[in-house]
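For reference, the structure is listed below as structure tokens.
Yeah, one chain of the complex is gone here, protein chain that is, but the others are all in their spots.
First chain written, first letter: the chains are A and B, and each begins at residue 1.
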Amino acid sequence: MKRHAFVPIVAAVAALACIPLIVHSNVVLNFLVTTLLLTLAGQGWNVLGGYGGQYSFGHAAFFGTGAYATAILQLRYGLNAWPAFAAGIAAGAGVGAVIGALTFPSGLRGSYFALVTLAFAEVLRIVASVAPVTGAGTGLLIKLDLGAHALQFQSRAGFYWLILALVTGALVITRLIEQSRFGAWLVAVRENEDAARALGVDPTRVKLGAIIISAAMAAAAGCFYAQYFLFVDASIAYGPWISVEALLAPIIGGAGTVFGPLLGALMIKTLGEAAKLVTGDVPGLDLVLYGAVLILVVGLAPRGVAGIGARFRARLAPQKPREAA
Amino acid sequence: MPNHSKRFTRRKFLHSTALGAVAAASGTIAVPSILGAQGGTVRIGFLQPVSGALAYSGQQGRLGASIAVDEVNAAGGIKDVGKIEPLLGDAQSTPDGGNAEVEKMNSAGVCAIVGGYASNICLATSQTAARYDLPYIVDVGVTDAIVSRGLKNTFRFGPGFGVIAKTALANLVAINEKAGKPAKTVMIVHEDSAFGSGLAKLLNEQLPQQGFEVLETIPHPTPTRDFNNVVLKIKAANPDIVIPANYYNEYVLLARTMQQQQARPKAAIYSVLGGAASSYKFVKEFPQAAQYIMDCNHWFDPRNAKAQALKSKVEGQGQFFTYEVYLNYSATLLLVDAIERAKSSDRAKIIEALASSTFAGHIMPYGPTKFVNGQNQGAVPANTQVVGNEIQVILPEAFASAKPVYPMPRA
Partner (left out) sequence: MHLSILLPAIVNGVLNGALYALIALGLTLVYGVLHIINFAHGTLLTAALFAAFFMHQMLGLDPYLAVFILTPAFFVVGYALQRFIIGPASHGNDGNILLVTLGLAVIIENALLFAFRGDTRTIDVAYSFAVVPIAGMFISVPRLVGFGGAVAVALLLWWLLSLTDTGKAIRAVAKEKLGAELSGIDVAHIYAVTFGLGTACVAIAACLLIPTYYVNPHVGNAFVLIAFTTVVLGGMGSIPGALLGGLFVGLVESLCGLYLGESLGQIGIFLMFILVLLFHPNGLLGERA
């Protein structure tokens, strides 16, 4: 296990952790909290999609399960927020296991897999919008109860450190995957599933492991969302918006890299704010700008923001001397 | 369009928050006290979903608020306090979009926020505003949960759906009795999110108590692409009354499909918060499908001269006089009155002023305001009916402009 591989994570987290001590603006803190929330969901997507090569269009299925589980356990069963949070993550991971167990053995890959995950998310959304347990159309409102015991914080900083802790966990897990044999198998499956099978890797088991981890991270993001906003309904929990954002961040930031989702989330959110700043309050114009810049970024940095870094490093690496012919 | 140079544009407002962030970052005082109102002006935040699925409603809401602001400023601003600097925010039709805007508005030193429109947005934004003891006036959002969380800062000027359902039912009973009780069976068609589901639940509880029989309750998603099957069920069940509760687009599709399939309930189409049933736009564009449709919905006070003046102004701008416009107009004037009575832009004083408000200068048929737990007690919906291409008020009788045509004539 390469210890030094964790240094960048520690450094980044340490730097991020100091921010609430210096910056007191709740605008900035809220911005960072939502950015880290996106990072967490994106990191989940990244494990399955970036490292595993299995693009999912339905990560909302895991996010929403986490959010609803947390809310339902607190509201209907009076469970304390902390175990409810953990249970939410477990529930999300469970949904991941089920979806994986159903789809991977059938050999669904590529776009077919992506769209089937979308279908699962939609099924959950529709059920959630009519089932009494999820509050049907009305949704669920978690009681306002400020205090660490209820995982609700008076100051934004409390939420900030919570999501940062979760993101740290996700970063560490991702790095561990990268360094492990499991990670090597995962990448092998991504690059060439049949060749990997020929080498003795069991693609179904590997992908199943990946989707469970991926789902757990996305579910954690969902649990956090429920605690932060205190309101969950079917289109918030299982709507396409989170599925899209969860894949946008890692692809922009660099799929298959540890920091890709974080960089991507920062970029996306900053772009959104910058676009609003530039275009004033004319409806729609800021999003036109946002879309245009998105396309430009993809055009100029096809391997994502992290890819730019890789290109620089390659360029700066000492040239090997040519062998004499 | 309001004069751009007078408006505190988003650009300036966001610059100020960036400055605020820098100032706060240098470890000095908390942000809001640095950015207090500049001498002679008071900042108010106006939050609406002007992009995303709710864009039309958001734009109408913004229109109503903007006209109110312009009128107040044209008359010299708020007495003893100063002119209004409006900060316009886009909630982007999502709760987290709304949340981010509340943070920015708070940081920019607004003394209060008006708006939100959708129930789920209002729930999130009023809660965030509560953290800063920032007064928040809900313009439309009808979920009762909004005013039952014990938040001191949240005020709702209009009615919640508990009151709306009760009034709708009472009015239906009254209309039915007056006509000799021709109707007994009911079918409910509702959209399946917060407002439609909540309303349907209340109606299902209360209708049987009033002697009506609910044949079927049909939920549908927003958006729904096709209502043919729903109309088939209506035709098969042949209810006396159909009660739709949905948003504009679905209401129009439903009404058009009913017209096409010649599905006519025997007594009435009685909407409760029907998305288009009391909309001038709907009546103008689909006069035939709109004929005789009743609605129990937000409605302005037609006897009020200011209301008629506002109507002319809005229609003069080529827009339709929809409920978002006059609710936001009234809510803004309510806030202005509170600021005037508080004689300052201090948030706590404004909250006190709102809580004790007896404002009668609005254009809704509510009487003077009286807030209990943040809900305006006098807020009620009115019953309208489309008769001869006009939207007439049929109840309350105090300002009815026509008698109900009930049961509606055979086609």
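Before moving on, here are some points about what is shown:
Definition applied: a contact is a pair of C-beta atoms (placed from the backbone, for glycine too) under 8 Å apart; a residue touches a chain by one contact, two chains touch by 3 or more.
Everything quoted here is computed from the prediction, not taken from an experiment.
Within the complete assembly, B:Ile218 is the residue of B:Ile84, B:Ile113 or B:Ile218 that touches the hidden chain. Touch with the chain that is not drawn comes from one residue among A:Tyr55, A:Phe85 or A:Trp185, which is A:Tyr55.
The chain that is not drawn here is touched, among residues B:Gln206, B:Asn249, B:Gln308 or B:Ser344, by B:Asn249.
Seen across the whole complex, the unshown chain contacts chain B at 50-59, 192, 218-221, 223-226, 228-230, 232-233, 236, 248-249, 252-253, 256, 259-262, 281, 285-286. For chain A, the residues in touch with the chain missing from this view are 55, 102-103, 106-112, 114-116, 118-120, 122-123, 126-127, 129-130, 240, 244, 247-248, 251-252, 255, 282-285, 287-288, 290-292, 294-296, 298-299, 302.
The rule is short, and it goes like this: only the chains that are shown with their structure count from here on.
Between chain A and chain B the centroid-to-centroid distance comes to 36 Å (mean Cα coordinates, whole Å). Residues of chain B touching chain A in their complex: 9-11, 14-15, 17, 20-21, 24-25, 27, 30-31, 50-51, 55, 58-59, 88-90, 94-96, 99-100, 103-104, 106-107, 120, 123-124, 127, 131-132, 143, 145, 149-151, 191-194, 196-198, 219, 221.
For chain A in complex with chain B, the touching residues are 22-28, 30-31, 34, 126, 129-130, 136-139, 141, 144, 154, 229-231, 233-236, 241, 273, 276-278, 280-281, 283-284, 286-287.
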